[in-house]
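Shown here: the complex without one of its protein chains, the others still in place.
For reference, chains read A and B in written order, and residue numbers begin at 1 within each chain.
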Amino acid sequence: MSSPTPAPPDRDPIPQAARPATTPPPWPQTWILKVIMAVTGSIFVAFLLFHLAGNLKVFLGAEDFNHYAEWLRTLLNPLIPGSGFLWAFRGVMVASLVLHVYSGTTIWLRARRARGVHARKFLLRRIGSRTMFWTGLIILCFIVFHILDLTMGKVVAAPGFDPGDPYSNLIHSFSRPPVAIFYGLTMALIAVHISHGIWSVVNDLGGTGKRLRNVVFAVAGLIALVVVCGNLAIPVAVQAGILTVG
Amino acid sequence: MRLILEVWRQESPRVPGRLEAYEITDAREEMSLLELLDRLNHQLVEENQEPVAFESDCREGICGTCGIDVNGVPHGPENNVPACGQHVRSFADGDTVRIEPFRAAGFPIIRDLIVDRTGLDRIIQAGGTVAVDAGTATDADTLLVTHEQAEAALDFAACIGCGACVSACPNGAAYLFTGAKLQHLALMPHGKMERGKRARSMIAQMEHEFGPCSQIGECALACPAGVPLSAIATLNKERLRALLRRKDN
Partner (left out) sequence: MTHESASAPAKKGAAMASTDLDALRVVGREIDGNVPDAAPDAAWDDRKLHYNLVNPSNRRKFTVIVVGTGLAGAAAAAALGELGYNVEVFSFHDVPRRAHSVAAQGGINSPRARRVDNDSIERFVKDTVKGGDYRGREVDAFRLGQEGVRVIDHMQAIGAPFAREYGGQLANRSFGGVQVSRTYYTRGQTGQQLEIASAHALSRQVAAGTCHLHSRQEMLDLIVKDGRARGIVVRDLVSGTVRAMTAHAVVLATGGYGHIYYKATLAKNSNATAIWRAYKRGAYFANPAFVQIHPTALPLMSQWQSKKILMSESLRNDGRIWAPKAKGDDRDPNLIPDAQRDYFLERRYPAFGNLVPRDVASRNIRERIEAGYGVGPLKNAVYLDFRDAIDRLGAKLVRERYSNLFDMYNEQTGEDPFTTPMRIAPSVHFTMGGLWSDYDMMTSIPGLFVGGECGWGYHGANRLGANSLLSGCVDGWFTLPYSVPSFLAGQLGEDVLPLDDPAVRQTVADVEGRIARLLGGGGVHPPDYFAEKLGAILDRYASVSRDPAELPDAIGQIRALREQFWRDIKVIGTGDRLNQELETAGRVADYLELAELLVLDALDRDESAGAHFRTDHVTEDGEAMRDDANWTFVSAWEAPPEAGPGAGKPIRNYEPLVFKAVPLQQRNYK
């Protein structure tokens, strides 16, 4: 209803409080990045549970485990021929990973800028939230290692890698104590990362209900616990000699 | 009791600051932390030194003017209490207490412990308002508001605008502040009319000057008005709602 009437400079020598910016903020806005992280993170959590269920078939023996691996490769045949589905799935995973890492890094950089030169005191409250970037970085390294080790069989794989026998590949890999330890530690970090991640999802997607928030908070911890315990069971069993080749 | 105060001294925004140590020998348990600073200043003035510049006004926890970091925690060691309600009894005889200004890139230091918090006000200017001119409002009794809704609005409207949430945040984010405003006005009959527009403009302005939220939760522990952490989810909810609805309300 009123047009801005900037006073001429000679009439207004007294500084005015600054007004809101007229340009849009840096793109993409943080809330968009957070939504991307929430969606891609949720995909990863779903994948982790799915992956865990598959992994635990190792306890049923080589035949079941290898049969499951073959089933994965040929999923949705003949609708989608060959390993088409698997590659599509891998494509989604890679895209999610790229978006997740990009968003996370951008947020981390913006956070460092907004914090200013004086770092906050480390209050040991909600440790997961403060270490998301670093746990995420280690997990990223682990993913690379893990794919080289058990999917591609390159560089870090155990000797005698056989693409047709995932069961033996797994046992051979976990028979190496450093690999078993690295795997175990990473699982702990993943638990820390996803417990905070799942809790963040409910916030980033705008979950304000008291009950919803309490449930998600509890479920986040539970999922983290299941993932870490389930996955740890395998290297432990291998090292303890419970799982062996043949 | 005896306390060593390490106080941030900085002449102006342009020169670097430093911590300086002072000794108070007659601190008393019932003193508030601001009164402790009063005591220190009295001592400095007696010694013909420049007193420590710090802000305070109502000194009863409602104006939001005071703001200091005490041992790295906004306002002081007790959660959800403003500096004027924090007391020396939280410390032991002989303790060293580090007093700094609120720390965040969005709060540039003006002098000593005084920072510029007008960034929060610009978020309000961007849209934390209700477009009703004086005299045009309808009878408030004809607009029904449930008891529960009025109480919920007050939980968020309680924000005193002190900026502790930003200072507490390792990311320098103003999500708790902005979310509280969005939630408060979204619960009001007239405030609802601009809900979508408000979310877009306030959040855009917030992103200009403050950092991203990583759901750390320090803000809600520091907030002297006890604004709940769900204000952050509200902010995201309001923004997504505006995205999906594409309407002003």
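Just so we're on the same page, a contact is a pair of C-beta atoms (placed from the backbone, for glycine too) under 8 Å apart; a residue touches a chain by one contact, two chains touch by 3 or more.
Here the structure is a predicted model, which means the values were calculated and not measured.
Novice: Which of B:5, B:165 or B:185 sits in contact with the chain that's absent?
Specialist: Of the candidates B:5, B:165 or B:185, B:185 is in touch with the missing chain.
Novice: Which parts of chain A face the unshown chain closely enough to count as touching?
Specialist: Chain A touches the chain not shown through residues 1-7, 10-17, 19-20.
Novice: Contact with the hidden chain only, please: which chain B residues?
Specialist: These residues touch the chain not displayed: 11-12, 28-32, 34-35, 38-39, 42, 44-45, 48-51, 53, 55-65, 81, 85, 87, 89, 110-111, 114, 116-118, 120-121, 124-141, 143-147, 149-151, 153-154, 157-158, 160-161, 184-185, 187-191.
Going forward, only the chains that are shown with their structure count from here on.
Novice: Can you check how far apart chain A and chain B are, centre to centre, with Cα atoms defining each centre and the answer in Å?
Specialist: The separation of the two C-alpha centroids amounts to 33 Å.
Novice: Write out the stretch or stretches of chain B touching chain A in their complex.
Specialist: 71-73, 100, 103-107, 118, 121-123, 125-126, 133, 168-173, 183, 201, 203-205, 207-208, 210-218, 221, 230, 232-241
Novice: Report the residues of chain A in contact with chain B in the complex, numbered from low to high.
Specialist: Checking each residue of chain A against chain B gives 1, 17-21, 24-26, 29-31, 33-35, 107, 110-111, 113-121, 123, 125-126, 129-130, 132, 196, 199-200, 202-208, 210, 213.
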